[in-house]
Structures are given as C-alpha cells and as structure tokens.
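Complex shown without one protein chain; remaining protein chains in place.
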C-alpha cells in the first residue's frame, strides 16, 4: 500500500522533466492503470491558426498513456512508446487541455492504452481527440538513455 | 513559377511560429508535395531517459507533413490534421533530428501523407520513426483560430 | 419516424452482400450512430493457428463502423473508408464474434468511429480488439462502383 503510494509519487515527479517541463505538463491524478495530466494553453503552444498544436496533443496522449502504463510496470522497468494513432475531432482552443489515459490491456512486455484530450474553458469540457497507443515495458538495464551525452553536447554549445 | 517560389517562401516562414518556434523547428527544404525540417536536439526536448521525446517526433511528422500538404493546397486553404499513426523504430539520441514528409495522395479535401524521422550524428543518419497521416484541406474562412483570444489570455496572466 | 425505421431496415439488408455474405456477417441491432454485427466462427474463417483471422476482425470493424456512419448520413450519400487502426488485445477463439461500433464524431464529409470486437462463448464475452476509424460520407453520384464490370468478369471466367 504505502509502497504503491511512494511509487505513484515517484511517477508524478518523473513525469515532468525535459520536454514535458518545457510544455508545462502537470500530472493531476493517477491510480493503477490510469493517469491524468493538464496543460495551461498559451500562444507558444499554438499552431499557425492559434489552436493548440496537434503535436502538443500527441505529446500529451503519449506521455499520459506512458505513465498510465508505468503504474502497472515492475519498478525496474522503463516504458517506451511502440506506436500510436490519434484522431483529432475538434480544434482545441480552451484555456486548459486535459488528457485522460488508461491501460486497456496490461501485459508484461506490451501494454495497450487509450487516451482522450479535452478542451476546458470554465466549466465547459469538450472531447477533442482520441488515441490508441501501444507501449513496451522494458527492463531498465536495457534502456541506456543518453542523459550524459546530452549534457555534454549542451556544454559545448 | 515565380508565384510558386513566393508561395514556398511564405510557407517556410508560416511553418515556424508558436509551438514550432518553441521547439526550434527549421524548414530545410521544400518543393511541391515535399517538406523537410530539422531540430537540434537538447535536454529540454528529451524524455525521462534522455532520448528525444516521442511527442516531439510526433510534432515533427505532424507539422512537416502538414506543410507538405500545404504546398499542394489552394492559397486560400488551411491544413488541419485529421489523424495520424506513428511507429517508433528506434529511440532517437542523435545531435540533429530530421523529418522528411511527402504527399502520398493529393486531394481537394483530403491529403494522405507519409513522414520519416531520422536521427543524425555527424554523417550517420538512422531511420527512427515512420508515420502515415491524413490531412484536411479547408477553405480559410472556415478556420477561425483563436489568435486574439490567446493573446488576451496571456495579457491577463 | 417511420422513414427512419425504413432507412435502418434498408441498411440492415444493404450491409450483407458480396464479401460480408461470404463471411456470414449478421446485423443484430442498430440505431442512429450505432451498429452491431455478429459472425458464427468456423474453421474457414481461421488463421494458421485456428484463431479468427485478424483480417476477419478488421473486416467486421470496418463494415460495422461504416454502417454506423451510414445511419447518420443523408440518404443519397455512400460511405467509403478513409483509414483505420486496430489493436488486437487477445486472440479470438469463441463460438461467436460480435462487433459493436458507434460514431464518435459525426460530420458532413468526415465521420470518426470506434469499434470493439468481442469473443463470445456461452455467456462469456471478452473484449479482444479495438479500432478507431475515419469514414468519408460521399454523394452517391460520385461513387461509381464497378458492379456491372465485376459481373461481366465472372461470366467470362
């Protein structure tokens, strides 16, 4: 129990770094198999017509579903995105964007997830995009990310 | 001819604003039905393991394919993303990320595009993701983006 | 009202011909925006391991979602599939296969649908696949199918 809570707390912090820090992603709730995030909309996140950029919404479904999968993975595993498909139902122009993701099928190696994007203005909440995603759960020692490498690249710049 | 060139020049500038300015997207070449963009990788674009965030790559395929479609659309049309699917073949950890997109099937209302993501380090260029995308070409007067609205939102903040 | 009922009755019959007759597809219920179909499983519908062929399930989601879209289209329109994506969650080995589809976002030209595949044995009903689909609603006079052509081809054989 307490371990679970610690794990969720860890994931909540792990979820915001690098790109997700840049876009202002905030985890708002999570439980095993579910994850919810929000972003406050601003001009720097918009595309050429002023709507939220489709890539921003893709980032939200990817990340939120990834962390929904994380909640069901062993602690020494990492989650990598295999693929996803997203349908944009309506352009997003609300004050906040919310993404709700859940694991449709858990698995040791493969997890299939769903995610929905809502545009929120005041009390109005509109479904604007829907995605199905395939995630891979991979032992951490097989994921050698280039953290150090990136740091050194930037020092050089 | 000259008109075409002017159009491509317009699209090259139009492609970088808001979210794509934030992530440092640069158009590198374009011709009717094709568009190529690049990003210099940095830590603020990475996910939790230091790789380029899957959402960043999705943003690149979305935007680059969208502008490939733009090159074939009437001047008074706007391009909106209907949907896409992206498969991640390898984690991206190069110095630069390149996206190459082309229109597989042009159409008055619907354009189907393909896009590929390459990780580039020195002379090494590695195919890391592939996407198929469906774009809608929409008369500009039917796309009322919230540019003003966003500006006023931010002034309030 | 009565017109609606007549329309649904027409669609129920229209849905079973050619390929869907070959695979034994049966519409089991429908209402505006929804369509449900069933197939009795048999060896001739199986793949190499004896499970229902993934292509059979794709046919069911395609057709069932297409007719869900049909229920919301003008009477003189035809529905053509733009694209879809399907995730297979579990191999299907039940006695019956059921597909439930609904329109997620209606539209004059584009309709986005969802569909689910269930494997049914006795009272056990298992979610085995899930799809998101994009359908085009097209004026009937722009869809010139090759019915006559096919008939003549077969006479020649």
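A, B and C are the chain letters, set down in written order, and residue numbers restart from 1 in every chain.
Convention: contacts are C-beta pairs under 8 Å (C-beta built on N, C-alpha and C of every residue); 3 or more make two chains touch, one makes a residue touch a chain.
Just so it is clear, the structure is predicted and the values come from calculations on it, not from any experiment.
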item	value
Touching the absent chain when the full complex is considered, from C:82, C:97 or C:112	C:82
Sites on chain B contacted by the missing partner chain, in the whole complex	85, 87, 89-90, 104-105, 112, 114, 130-132, 134
Positions on chain C contacted by the hidden chain, ascending	14-15, 17-22, 41-51, 53-56, 58-60, 62-63, 66, 78, 80-88, 91, 93, 95, 143, 145-151, 153-154, 157
Missing-partner contacts on chain A, residue numbers	82-83, 85, 109-110, 112, 132, 134, 136
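Just so it is clear, only the chains that are shown with their structure count from here on.
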item	value
Approximate Å spacing (C-alpha centroids) for the pair chain A, chain C	32
Between chain A and chain B, centroid-to-centroid distance (C-alpha), Å	20
Contacts with two or more other chains, residues of chain C listed in rising order	85, 112, 132, 134
